[in-house]
Every structure is written in C-alpha cells, then in structure tokens.
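First up is the structure itself, then whatever we jot down about it.
Just one protein chain is left out here, and the rest sit where they should.
For chain A:
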Amino acid sequence: VLQWPQISKCRSPEMETFSCYWTDGNFYNLTAPRTIQLLYMKSIDEDWKDCPDYITSGENSCYFNSSYTSIWVSYCVQLASKNEVFDKKCFSVEEIVLPDPPVHINWTLLNTSHTGLHADIQVRWDPPPTADVQKGWITLEYELQYKEVNETKWKELKPRVSTMVPLYSLKTGRDYEIRLRSRQRTSEKFGEFSEILYVSFSEPDSDCFQCTEEIGFPWFLAVTFGACGLAVTLILILLSKQPRLKMFIFPPVPVPKIKGIDPDLLKKGKLDEVNSILASHGDYKTKLYNDDLWVEFIELDIEDPDEKNRISDTDRLLSDDHLKSHSCLGAKDDDSGRASCCEPDIPETDFSASDTCDAISDSDQFRKASEKEEDLLCLDRKDDDESLASFANTDTQHRHMNTQSGNIQLWPPFADNIDSPRPLVHAQISNQNSLTNTDFYAQVSDITPAGRVVLSPGQKSKVERAQRGGCTEQNFTMDNTYFCEADVKKCIAVTSHEEDEPHVQEQSYNEDAYFTTESLTTTSINLGASTAETPSAETPVPDYTSIHIVHSPQGLVLNATALPVPDKEFNMSCGYVSTDQLNKIMP
C-alpha cells in the first residue's frame, strides 16, 4: 500500500515557536532520495517559503523559531516534493499550543490518620520552563492523575490553575504513582504527561495495634442482621394476637365511609336496619316508602346475585336486547370499591361495579314493580298514561336518580360521564334509536309493580312530549322537588326550547332538590317557559344531573342543571317523595 507523506502535527509549546512534523510514508522506497520540502506561507498574500530549520526538532520536522513565529496570524504549510504537493495544513499558532509537562513535582505529608493507616499529602510542581507564565504571556491549567502502583486505572483530578493540590486519604501501606500534564487555559487539548512520581510511605509505627489491613466496618453483616431482626419483629407483630400493637405498627387504611352508615349493613340490606340508621340522620323518613317495593327489589338484590338475572333485568330494562357481555349496566370496572360509591359529594362518581349492579337491579325491580302500578301511581294523570306507556320500553336507558331509601348510592350521572367509557352501556345505547344522542344512562322514570322499569324517553322523545301540554302557569317552586313525571309532562312548555334538544336551564337550585333525571329534563323545559328565558342553545338536556351538595339531612343539592319543581301535594302514587314532602307528612 502506498502511503503518501503526511503532516502529522504542528505544535507550539509556549506560543513563541512552533514545529511541524511529518511522516515519510513508503514513498521513498519507490523513487529517488528524499526531496521532500515543507513550505510555509504566512497570511494569504505571501509566497510559499521553505522551512527555515529542518534540524532542531528532529527528523522529518520543521522548526520555526520566534522570529518566524507570529501569533494571531494564519499560516499554511505544505509538504511537497518538487512540484508535487502531498499534504497541506492551515492554522494559527495560538490554536496549536500544547504546553510541556510541569516539572519539579514533589509531595509532602500533610497528616496521618490516628490508626496510621491513611495519610494526606500535598503535591507540588512548577510550570514548564518553556512557558512564560510569569509575564502572563500564557496561562496554564494542570491535571493530576494518580493511582496505586498495581492498579490499572488512573484517577483524575479536575484541571486547576494552581500548582499544588492535596491528595487525601491515601493508604500508607500502598505505593502510589502520580503524573501531571498541562494545557493552555482556553484550549481543550493537553500536552504530554510528565514523568511519574512515586509515592511511598515509611513503615508504619510498630507500636500500632492493628497494623494489618484495616477492617472496614462490617456493613454487610450489619445490614443482614438488621434486616433479619426487623423481619422477625414484623412477623411477630403480624402474628401476634395483640390487635392494638398490630394497629399501631400497621394502621388500617381507612376506607371512605359515611358517618353512621355501615357499608356492610347496606350490603346485607335489611331494610329495617337501614331505615333505622337513616332515620337517625334526622329527616330521613323512610317509613313512608313502599316497603313492598323496596323489599321486592332488595330481595332481588340479595337472592339473585348472579349475573344471569341481572342480565335479564337489564334486558327488560331496555327494549332492545343488546346486552352483550357485561353483567352490569354501565358498570365500570374500576377499583374504587363499593364503599367509595357511597360518597355523596364526589361529583364524578364512577360507579363501582357492584354498586351499579345494585342500582340496576334496584331500578329493574322498581320498574318491574311499578309497571303495573303505573296507572295506580299516577291515577290522576290519565292523559299521560299513554305517554308513559309509550316510553315504558324506551330505547334509552336512564338512570334513576333515587337518592332516598336505603340506597345511599347516589349516582350523580352527569354530562361529564357521558364521555366516560362505558362499553356495555355504550353498546346498548348505540343500538338504540337515534332519538338519543348522548345518553349513557337511562333514567328510570317509574317502576311498575311487575318490577319493570319505566324508562324516560330519549331527549327527542322528551321533546315530543314536551310539545304537549304546557303549564306555563304552573308555579314551580323549588321546595318540593319530587313530582310525578306525569305531572311534569303536563307542564312541558313548548316555547322555550329548540327543536332537537331540550336544554337545561341554568337555574339556581335549592335545597331538597331531588329529582328524577327525567323530571329534571322535563322541568327544565318547563322552566324555560316559566322563566321566559331561552335556554342556551348549546347544551342538550342531560337525563341526569349532578349532585352538587349533599345537604344532609335535607337532601341533595343538585347542580345548576337542577330544576325547580312544582310545589305539590305529596303524592304517594308517584312512588317516591322528596324529603320535604316527607316532612310535611311526618310530624
């Protein structure tokens, strides 16, 4: 392989002179004796000149002394033979500064440890003599490296300007090697290393006790024993029958709970017990509830826990049998646990699977129970029977916002949750007719005695319903917020809403704002009329509303979508009452 002559490097040790070095290659084996020249050119406007000194720097070198050297000036050098140019390099002298190594390196002992096994030393050196540091012509940085004699890897210290550095905690029993190199402070490249300095300490004091290898603290043993001891202690605590100690070390993680409500009790579902608990909260007058109804579906809850029944319930719940895979309608598989769903003021409650199942089963039962009772319940609202019946098996699935009774499960489904992924519900809803647009929940508007759940219609059908009969005159106050939906339907105003979407009025809410979602919807429509305020065009009426505040014991305050409710006599036939109504009835 033919190797051309090459300029290997150009270097200035002190920024006053410089030299260039080249390699021959094997060129000369093939041609006449050497005629290689190094030509240089200073700045652009001069000619190529021959090297002034081929000797001083050794073979294959060219030395430029201080008279030829100018700093901050461009040089170009080229390696040529006769007319053939082999290599060329351009540079400025300040760019090729690689200082000589420091000299006069020595060390002194600073102090020794008590055991005599470690020592600190101070290493000193002088700058290379070629570099004029004193006049400030060049500023140098130094890097020290050291290692034990039999090690392979050098430890490096940070480059520094000072000419001394301490080395701490060297082992007196070992020998060390130290070397130094320097560079111009603004450069990156270091010069050559100095010669190695050997450090060895004198014999340790023969009086010293543990002159052998110092035993480090037995960390390994300490950690192992400590861990074992701790583990044993913990196991003993766990196994101990002392609950207090156990609680002290491992405090139980509190689950959310409603004061006074025992979730276990709710699970078991004894109505009487539940009622008594609730009664203790003040105004919960649970006795008024149709025990039969409750018993009915609570029983169902207990006795038919298996999925199949639930599924069938939900089938009935929905006119279309689109129940695919999920046992619980809208049950979301999440880890929140049963108890958490009882939190009344969590706005975005994601129903735990079991709760929703319960809810569904309840509503199923409700529906079953009240389907036949439909007429019974709303006897004086005959004109609405048809409408009731018409959406008895509506497509949309509605969630019953039933906040009374033993079901402390307050499910404030709201608009936000529309978007939450509910695969089951979504599947069902998607199969439903186009009347619905947003519903992920179905509102149970009523429950027939047979146990069928009457669902509120979709929004559009609500609209249609809303078209009928207006009751702009009706004075809906906020006090009594339950009313039979038949009532409401009468009161649905036509005027104030847009065609497709009944809108929720931003209403101030009041205490005792219990609603069925549907009644909310319808009332919203109504309200729009009664307040003569056009509902905003943006939001579709949700079939549910969110619970804003739990105004225990009066009830819940629903948020802005909550609607006023007509002040009516308590009507048992609707199957549920507001607490206000209860209050009126109960002394």
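The rule we apply is simple: a residue touches a chain if its C-beta (ideal position, glycine included) is under 8 Å from a C-beta of that chain, and two chains touch if they have at least 3 such contacts; residues count from 1.
The rule is simple: contacts and distances are computed from a predicted model.
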For the chain that's not shown, choose its UniProt protein name out of "28S ribosomal protein S24, mitochondrial", "Secretogranin-3", "PRL protein" or "Myotubularin related protein 6". "PRL protein"
Which of these touches the unseen chain: A:39, A:71 or A:450? A:71
Who touches the missing chain here, A:50, A:84, A:132 or A:195? A:132
State which residues belonging to chain A touch the missing partner chain. 15-16, 43-44, 66, 69-74, 76, 88, 90, 92, 94, 132-137, 139, 185-186
